[in-house]
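Structure in structure tokens, see below.
Omission of a single protein chain aside, the complex is shown with its protein chains in their original locations.
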Amino acid sequence: MGVLSINDLKGGMVLASDVSNKHSNILLKKGDMLNGKNIILLKSWGITEVDIEGVDRDQVEKKEMEGFSTDIMESIEKELKDLFPSFIDNPLMEELYRVTKRFKVKKAVEKTRRSSNETQ
Amino acid sequence: MDKELIQIDSDEFKFVAEKLHFLEESNSALVVIQDKIEQLSYFHSEMVLSYDIDHILEKGLTKFKEIVETKVCSVFLVDEQGFEFVHKVSQPEELSSTVQKEVDAQIQSGTFGWIINGGMPTCVPAEVFSGEDNHSLSIIIAPISHKKRTIGVVVIVFEEDQDFIRQQTLKLLYILAGFFSLALQNAYLFNDLKRSYFDTIRGVTNSVEARDQYTRGHSYRVGQIAKAIAEELDWSSDEIELIDWGGMLHDVGKIGVHDAILNKPGKLDKEEYEAIKLHPLIGAQIVKGISFLEPLVPYILEHHERFDGKGYPQGLAGENISIKGRLLAVADAFDAMITDRPYRKGLDAEIALKEVVKNTNSQFDPKIVEAFERSWLSGKVGSEAIVTTMSLSV
Partner (left out) sequence: MKHNKIDKILRSVDRLPTLPIIYTKLTRLLQSPNATAPMIGNIIAEDQAIAVKVLKLVNSAFYGLPQKIGNLKHAVVILGLNQIKNLVLATSTLQMFRKIESAHSFDMQKFWEHSIGCAVAARVLAEIASLKNSDDVFAGGLLHDIGKLIHAVYLNEDFAMVVADVEERGVQVIESEKRIFGYDHAYTGRELAIKWSLSQETVAMIAHHHLSDSSDKLTKEIAAVHIGNILSIALGLGSGGEKKIPVADMKAWEILGIELSNLEFITARIDKLFNESIAILET
């Protein structure tokens, strides 16, 4: 089981533990299946992370990136490798690495979408 | 004496003139604010008087729009079961679907959740609403809380406007959102209180009926039957709500009656009968001490009065008996007839109905009986309905 960011949740995923809001009300229970409606419920209470059954976060992100051209992915990986220093025991840098990668991928996708719109 | 000419320094003059001008502007703005604050206090007292949530929302939003120019304002309340933010009301109503879309967009982008977490009213750019030249409007999302828990939000979208002191208006809106919160809190508190009173009363009734096994559930059923009749008579919803309580408490005076008499299998002798006849009085005494239960006294005191004046404890006749007493008399007698007693079995519902009709004018008020017949025909007090309520009562 793995903890996923709220933006990564998709219908069909199953919760590995209860999700409560800031008043300890249980919004969804362990074993519940996610769908469009209950994902919105979680977002409306500002939930940022959720424990999902049977997934590993790295796996999910890897799968997501599979859709993109390998050229782009490779250049982003290299960019990150050059950009990031080595660090030990620093949760912020770890999270930053993850967030930066997704950010750059998103930008690359937007760029290709824009240029393909222009050529049309 | 020569008057000295006092020279006014031109710089100093300019300085003073500027200050005066600024003061004038500030003053007129203050007058505007003062006027709005006055309107606010009316708003406050109007809202707090009501304990009906829907009523508060409707009135509140209408008042909002009077005091401050807004494009639309809406209230979403957290559903008690699923905890979703449910749209309750928008003013104007026509924009409610756009507001829903706006809130959905704000939830998707994470801004809504961030504001709920922070718990503070926040002003953000709108995602769906836009102004004339397509530039985005701003919205305030203000969480409403009760006992430190978020129970809803107020969403306010602004009109384009050239008001001078905009910051003051912003503060005003935050205050208004706070008032909303207060009024809703009051309503919730009142409802909480009502519910706990009701639970207490049910507890008392149960303990009365625990001693008198043949009338278990009787109080509840009497209330249900009486409610059905009252609906036929077009009573107000406030009055009808009271009947539940009246039904629950009408026999509370039996607490003062000896067990042996209550459960005697045979017929009662004169002394025993006199003892039982006291229960309406005893019940009324008990309830009279509790101020908010005062409206229930007629139900308790007069449910054994007869239309022809031969009832007890006061022997009142016709319209001298309160309408509450006349109402409950029918319901009580009917339920007594259909339930088993220590000394006889219960009658068939249809037969009991005929008995009631037979006793119009002697025991019962004809108008009440007529309404009772109508409710029977409409199925509200049909034999199935009674069977259902009998099985529901605890």
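Letters are used for the chains, namely A and B, taken in the order the chains are written, and counting of residues starts over at 1 for each.
Going forward, a contact is a pair of C-beta atoms (placed from the backbone, for glycine too) under 8 Å apart; a residue touches a chain by one contact, two chains touch by 3 or more.
All values reported here derive from a predicted model rather than from experimental measurement.
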Full-complex contact with the absent chain, from B:Ser138, B:Asn206, B:Asn263 or B:Gln314: B:Ser138
Listed residues A:Ser17, A:Asn35 or A:Thr48, member touching the removed chain: A:Thr48
Positions on subunit A where the hidden chain makes contact: 5, 7, 48-49, 82-85, 87, 90-93, 95-96, 99-100, 102-104
Hidden partner interface residues of subunit B, rising order: 15, 18-19, 21-22, 109-110, 114, 118, 122-125, 137-138, 140, 158-167, 169-170
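The rule we apply is simple: only the chains that are shown with their structure count from here on.
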Residues of subunit B touching subunit A in the complex: 82-85, 104, 107-108, 110, 112-117, 149-150
Subunit A to subunit B touching residues, read off their complex: 6, 21-23, 25, 27, 40-41, 43-47
